[in-house]
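One protein chain is absent from this view; the other protein chains keep their places.
So that you can tell them apart, the chains are marked A and B in the order they are listed, and the count of residues begins at 1 in each.
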Amino acid sequence: MDLLYKIFADPFIQMGHAPDLLLQTLWEGLVGGMLYALIALGFVLIFKASGVFNFAQGIMVVFAALTLVGLHAKGVPAFLALGLTIGVMFVLAVAVERLVLRPLVNQPDIILFMATFGLTYFLIGLGELVFGGDPKVMIASELYLPKGAIDWKVFGGFVSFQKIDIAAAVIASVMVATLAVFFQKTRIGRALRAVADSHKAALSVGISLNQIWVVVWFTAGIVALATGIMWGARSNVSFALEIIALKALPVLILGGFTSIPGAIVGGLIIGIGEKIGEFYWGPLFGSGIESWLAYMIALVFLLFRPQGLFGERIIERI
Amino acid sequence: MFYREAGQYKTTYSADQAVFPILQDRIGIFVILLLAFVVVPMTVSGFVLSSVLIPIMVFALAAIGLNLLTGYTGLLSLGTGGFMGVGAYACYKLTTFFPDVNIIVLILASGLFSAAIGALFGLPSLRIKGFYLAVATLAAQFFLSWCFVRVPWLYNYNVSSAIEVPTRTAFGVHVTGPNATPVTRYLVVLSIVVLLTWIASNLVRGRIGRMWMAVRDMDIAAELIGIKLYQTKLIAFAISSYFCGVAGAMMIFLWFGSAEADSFSITQSFLVLFMVIIGGLGSLLGSFFGAIFILGLPIMLRTLPELFGLTIRAATVEHLQFMITGALIIVFLVIEPHGLARLWQIGKQKLRVWPFPY
Partner (left out) sequence: MRLKYLAIGAAVAAMTGGSVIAANAQAQEIYVPLATYRTGPFAGSGIHIANGMHDYLDMLNARDGGIGGVKLNIEECETGYDTKKGLECYEQVKAKKPVIFNPWSTGITLGVIPKASVDKIPILSMAYGLSASAVGNDFPWIFNPPATYWDGLSMIFRYIGGKEGGLDKLKGKTIGFIFLDAGYGREPIPLLDQLAKDYGFTVKQYPVPGAEMQNQSAQWLNVRRDKPDYMIMWGWGAMNPTAVKEAAKISYPMDHFISVWWGGSEDDALPAGADAKGYLALNFSAVGPNFPAIKDIQKLVVDAGKSQTAKDKVGTSHYNKGVYNSVLIAEAIRNAQKITGKKVVDGADVRRGLETLNITAARWKELGLPEFGSPLTGVSCTDHNGHQSAYMQQWDGAKWVKVSDWIAPMKDKVRPLLEAAAKDYVSKDAAWPKRTEPCDKSS
């Protein structure tokens, strides 16, 4: 009975008692979720266009941020470094298309999945070799990212909004909006959607698959860079960030592998869900349940919708 | 020329159904076993035994376990590390409760616990498929890792939250603990691996294996010909986890000597998956190849610079090793997407017709 009370009543009473903390938790979850969503977005872009489950998305986040910070440390001005990093991500996209995707075309999914593991290893080694494995401070002020916090007094308490988190939320939203416009309105975007629908049909109307792949990997690279900058500014840039990227996986199964809105909604659900869960129900289990809670949330959703919230319905035929 | 089965006739069904129907294979396996059981323990140094051969054997067994699930049944799992951990912790608890029971028996028994847990986490597999299932098994991985830290009962309330392998003997010889010689540990590992591989090879050739493969190739069609999907998938999960659990118990008891929850992290799961894919999906032999490739490659890369008299810093070697491993994985996939086992088959074919081109 006591346990039931602790599970079903106590957390809600706490929410009512300190609404400012509830708001703060929601906000933290929202920001965390935005960043998960950004990583998931990178996955979705690549999965849609090339059917590759890109495990390297996590290390691409680290690699992009590391390149940016590393170049700056070598004396390159911040915005030039940003430009150069985008250049590096483009080179990476071309290299991946040439050296990995093209030779492996038409192989089973799991083989391509494995190839992205190889890519992950390669990028870890390359990043550490060139820039060193020590954590670095993100050049937030050089990139004119805001610092400090805004405290909002409410319900007798306060809710603190970090300016960097607000910036992250804004940049993530702008990025998603830009991508949406890009996909809906531009020629390449339309080609991309065509490829996502059917490779063969797209090829037959003269869309170059190789070109599309470069475009999506490059876009995923830029998304990775944005994620890396934001997450790096929140803590710092180190290889441990790669593990965080795994959090995008439950987001993916929740939202569906092929849906961009799914990635965003999924990210928000996971982000807010795990923060609320950890904050209000975590202490019951001795805290630290965040590491698996997201997966459990996703699993429960999956039992009802095996293709994710927004995924395409799986139709099976003999 | 060297590998010709022409002229080898079978007169009985049992001869036709033998594990190794071809004479050359029988000679080959006999030579390999002779080498592994007799020559290697007598000639190889302790370092190679305990840092190369034992790890390869342990991971080969885990890879076989995952291969049964992923390669034969087509269910992608990323929870291998967790299931290995269940085996290790179960073995530790068993030996705490029954210190006098032969440790080899306990290692084999600990797999049963991991089989039960595996079946439990296999429950979603009926509704979920492909990468969705892979991510769902990640839930098992993270949840189990969490349990290994958070349930102090599992490590006997040890202050450092770790399990320390006690000294145990079997047949009067030290098998675990610091006094067990590498040779003893190697022979125990090898025997278990050979035994379980033999069981696995019979499993996949039998009714269960055929059911698995039918499910893998097309589950709806399999269902239509009367295979119970749910049962088949759960059996696959259970048996696969059994193998992984035994591998995990061996890893801790016969190799590490102690374990933290961290020993069964997600990296372990990925490592085993690498082995399965590089070695060849749906091939037991490939599991061995994969383990040799993934574990042997870094050790070889580390010794290479010394060989050429180069002094490269340990960290640089590590970085290069990551890059080269990554690049080689891609190169191998490009050369032969079906894994090293397929290369081996091609090699056998070449030997069959040599010196003629076909």
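Assume a residue touches a chain if its C-beta (ideal position, glycine included) is under 8 Å from a C-beta of that chain, and two chains touch if they have at least 3 such contacts.
All figures in this text were calculated on a predicted structure; none of them were measured in a lab.
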| item | value |
| --- | --- |
| Chain A residues touching the omitted chain (full complex) | 18, 21, 24-25, 28, 32, 128, 132-135, 137-138, 149, 160, 162, 231, 234-236, 238-244, 246-247, 274-275, 278-279, 282-283, 286-288, 290-291 |
| Interface with the unshown chain - residue positions in chain B | 45-48, 50-51, 55, 96, 99, 142, 146, 149, 156, 158-162, 164-167, 177-179, 255-263, 265-267, 296, 299-300, 303-304, 306-307, 313-315, 317-319, 322, 335, 343, 346-347, 350 |
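The rule is short, and it goes like this: only the chains that are shown with their structure count from here on.
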| item | value |
| --- | --- |
| Interchain centroid distance [CA atoms averaged], chain A/chain B, Å | 33 |
| Of all residues in chain B, those that touch chain A in their complex | 70, 76, 124, 127-132, 135-136, 138-139, 142-143, 145-146, 150, 218, 220-221, 224, 266, 270, 273-274, 277-278, 281, 315-316, 318-330, 333-334, 337 |
| Chain A - residues contacting chain B, complex | 53, 99-100, 103-104, 107-111, 113-115, 117-126, 128-129, 133, 246, 249-250, 252-253, 257, 285-286, 288-289, 291-292, 295-296, 298-299, 302-303, 306-308, 314, 316, 318 |
